[in-house]
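Worksheet: one structure, shown below.
For this view, one protein chain was removed and the others were kept in their places.
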Amino acid sequence: MGILTILIFLPLVFGVVILLMPKSLTAYFKYLTVAVSLAQLIIASWLFYQFKTGVNFAGVSNLSQYQWIEKLDWIRLDVGSFGTLQIDYLLGVDGFSIGLVWLSALVMLIAALSSWEIKTNLKGYFALFLLLDTAIIGVFCSLDLFLFYIFYELMLLPLYFLIGMWGGVRREYAAIKFFLYTLFGSIFMLLVIAGLYLSVTDPTTGNHTFNMVYAMNPANYSAGFILSAAANVQILGFSARSISFIVVFIAFAIKVPVFPFHTWLPDAHVEAPTPISIILAGILLKVGGYGIIRIAYGIFPEVAVSLSFWMGLLGVISIIYGAMNALAQRDLKRLIAYSSVSHMGFVLLGIASLTAEGLNGAMMQMISHGFLSVMLFFIVGVIYNRVHDRDIYNFRGLANQMPVFTGFVMIAFFASLGLPGFSAFIAEAFTLIGAFSSQAINGLLPRWMAMVAAFGILLGAGYLLWTLQRMFFGTLRLKKEEWQSQLKDLNFREILTLTPLAVLALVLGIMPSLVFNVMSSSVNQFLMLFK
Amino acid sequence: MEQFLNPYQLFLIAILAITAPFLAFILSLIFKKIAAALGILSISISLISSVILFLHLWKKQTLHYSFQWIHIGNVKIDVGILLNDLSVIMLVLISLIALLVHIYSVEYMRKEILKYRYFAYLSLFCFAMMCVVMADNFFILYAFWELVGFSSYLLIGFWFTKEKAVQANKKAMIMNRIGDIGFLIGIMIMLSQFHTLDIDALFGSGSLIDSSFVQNGLWVTPFSTMPGYWLSIAGFCFFAGAIAKSAQFPLHTWLPDAMEGPTAVSSLIHAATMVAAGVFLLLRIAPLFNDVVLVSMASIGLFTAFMAASIALTQNDIKKVLAFSTISQLGFMVLAVGVQDNAAAVFHLITHAFFKCLLFLGAGIVIHQLHHIKEKSNVDFDEQNMDNMGGLRKLMPITGIVFFIAAMALSGLPFTSGYLSKDAILVSVFEWADLRGGIFWLFPFVVSITSWLTTFYIFRVVYKVFFGKLRLEKVIAKTKEQMHIHDPNYWMTVPVIILAVFCFGVFFAYNPLNLDSSWVYHGFNLQQHNEGIYHLMVPLYINVMSLALIFLAHLIYAKKKISINFEQTWYYKLSYNQWYFNAFYDVFLMKMVLFKAQTFYWFDRNIIDGAVNFSGIFILRISKTADWFDRNIIDGLVNGSAWLVSRLGLWLRGMLSGKLQHYFIWMLILFLSFMIFKIVI
């Protein structure tokens, strides 16, 4: 049994353990969950530390260059003249996934630590939580499309219940909206996965295969099958590969989310309990970005190149549109949800630029936004848990009331608005540099896109500073008298949660090479697909 | 001077100069009690290091060390330090003024509970500012440029419970961000064109910028080609960054608002050092600018100088006057860069730093004293309003004298440092206009007027504050003896006296009346200055007129011999309301952006999400219809046929009467009807 399998299924095992534990031990569920997440983070950190970099470990379209590969024959079904149905249990990580695996482990630990606020039906909550954990790590590690799809759908189920049962007032609406929206995207993706299966053969066994690494290599396509580039199959007058790309892109764009597929996000975030908001913002959105890179761009590179302008445009629109919407919010959590739309727009813009700078920037942005959004949602949770209100206008002058908290808020806000020294600045700057130089390097994105996107940073400063001024500065004024006694400064657990995030944002801002070194050879290899 | 230290040791000293304030920043937040001492100690170390660096590097060599930081694709971004003449002189300037302000702040902030934060932020600022002048590439420069803005944000909002202060720091940060976007776009253009951001490689000797040229509408560099207008755009983008930082029109309104911060901060950051960073940036990248950009730069500098001076004429808040004066003087520097007299710009930057810092510190002493009186008397009055001052010359003589010296320097009177640097700019503008002719004669015309306005407004302050009668006596109904207004203790007086000494021209020139004997000016002016008529005439006619204006101001504000009543005129109102820029920005632009944001949100809720919800509802409706159809039509058919059969059955059943003979009759009828049917068919 490989290390990745342990990493993936460790939470599941303990989820079952929690289900089997008697009611009298309810109080220990959260400690067990934190322990499991911590163990997972330790394993993930060890993987990150041991991860070998360099040209020979680039991965991407070269299966042998992936690390910690685990391959088991899972389903072998003889389908007569059609050969053998081959579904593998295939795991492995490369430069694109290792960072996200580590991020997921970290975010799950933070989410577990912030699960203290959950008071009802703890057994169900933590069991679902650990199931979700398994699914998330599984998504980033699986290299077989079928396995990927299973983990991908497996994420939805616990999330649906976690939002729908432990959420806010309109939780059922939000949960069903989230579930249907994402499912809508992914079912069409299943068709494409089936199409890929029919077109791709395993060069070693000659069977049709779901292997996504083989699908990136045009040599593995059997000529004449639907998604083979040579066959040029037309569906309703469009090339089958273009349609497939768009379908897969939409499936992941919903997850990212990209304008105009973003509206599930504010509702889901606002209604979800804090730990689930953290998971949603910290990891779920990254699954979208990861999928766009690995599947949409990796498997359909020529379509991606031809549609790059539109991808970039969507990215720019998301940046500006999300920021403008954030500016209009009164609800702090909704504001942060919209700011996520804006920040994730940079990811799409960076990917669309198809330059080394842009892609590195996009990956960096995913990781950086990973813990910054976690921090922001945790901050909202701190206020909400104390007084059950999130309206910006109901608070003023919190800086005197909660000085330590305000310190962390300032770190989180200034890091998110791209203050140099924090990771978001490096990420956004590199994304913009990539988008700008794209015109000169490959001619995909016009220069004005980067210039317009830069104004997203300005708007980001606008809404965050405005919030800071309205909520934290000035003389203390709260909506209700009793809030003053309820709004206590951070306790030890909360400081313990926020500190590593703040430190990480700072460390990656000063030493971005920690992440860039791991990714860069994979990014270079990835860009070779588009040559 | 002999070289005692090798370059590597100098590099270590440079690192020491920036590490000391950074450590002070961290340690001040931990050891709150000794924050002030830590701040002073660290900045003293920086000053000593800076002086050592200055003595070794000035006019001798350039120190350039860099280390690999990020390498991605074509982009190689290193982190390193670049010390040339400009950097070292800025280092000395920053650390010297920062040290004086630190000392001054000990007394100024004595009663603040959170003063450890103040000193921590001040150290952070010093760290960032010194990194800005040392940075060897644009990326690092940009990073610390923003960090400088951030520490300024923290210090403006130091009294964070004051509503105006937090409004001001937000405004400062956002306006600076507007410029920073320009700066960032400029960086992207440079990186895309030259594949490097190293300032030395770009603008140093044998630089990349020299090897690029515009030909056939294309901007060609050794690496890449762009349409020619991108060269202008690049220039404008960097200039935008400088506009915001140096508070030039149209992004100047943050600086007067920034006066909400402690006065010591205003003096260090918003007068002497940070705002000069914009000019510093322009100087570092001066070779980039083409003619279009330079002329716009000169125009904006000129306009800002004039506008701000005209506003300063009527303001009653002493700090506001000084703030607009700063904007105006920064306009002069930008103008100097625009007319390509970089030496004059640097020179003015340095001299201005001393006398403007002194003006602010002097004003700070006055405000500090009045603030104490306000606290004791429990009467609410504005301690910054000059209408409450007057006659302080006799009560606080040291302050009065140093303020007077600084005012003379600002006016550019002979024997002061301002005389040398400001006249250098004026002369350059005259020569520049002479070279171009035509409409460009407007520049020397306006700049002369601005120069006279400067003299008038600063002496208006001097006479209103230090001469005449103490008007505060009427406000709080106490005599001046009861108020105990006096010069402050050594913590405050020593720094201002040191600064006052530096306002004299002898420190900058062997002959304080001759610009050409100035070592600072010559340090940067490499080409031989042509001795023209302007060198003699311009200082003469400017200063003669200035003296007349000082006399006029004396009559109006000190002696009250002349009283002029023009408060109802449109130009007074225009000036008093700061040309209505705030009204325009806050009311119009902010409202517009917020309205747009609301519109976007409406669009998102109703159109985008509306479409999602609509499709949800639409599908629900369809399913309702399908349900109805299913229940009534499809199931109706099934049920209907069953119903029909049962009806038929019942009817037929009615026929079976159980009477045997009826059956026979039926049989007969059926048989007969069958036969008839057969026969008929």
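Here are some notes:
We just call them A and B in the order they show up, numbering each chain from 1.
Keep in mind that, in the parts below, a residue touches a chain if its C-beta (ideal position, glycine included) is under 8 Å from a C-beta of that chain, and two chains touch if they have at least 3 such contacts.
In the analysis below, contacts and distances are computed from a predicted model.
Choosing from "Sugar phosphate isomerase", "Methylated-DNA--protein-cysteine methyltransferase", "NADH-quinone oxidoreductase subunit K" or "Raffinose/stachyose/melibiose transport system permease protein", the protein name stored in UniProt for the chain missing from the display reads "NADH-quinone oxidoreductase subunit K".
For the chain excluded from display, the touched partners among the shown chains of the whole complex are B. For the options B:638, B:660 or B:680, the residue in contact with the chain missing from this view is B:660. Although one chain is not shown, part of chain B still touches it, namely residues 652-653, 656-661, 663-665, 668.
Everything below uses one rule, namely that only the chains that are shown with their structure count from here on.
Those residues of chain B lying in contact with chain A across their complex are 69-75, 139, 142-144, 146-147, 150, 157, 160-163, 165-167, 169-170, 173-174, 177-178, 181, 184-185, 187-189, 191-193, 224-226, 230, 593-594, 596-598, 600-601, 604, 608-609, 611-612, 616.
Contact residues on chain A toward chain B in their complex (touch as defined above): 177, 180-181, 259-260, 262-264, 321, 324-325, 327-329, 355-357, 360, 397, 399-400, 414, 419-421, 425-426, 429-430, 432-433, 436-437, 439-441, 447, 450-451, 454-455, 457-458, 461-462, 465-466, 468-469, 472-475, 512-513, 516, 520, 523-524.
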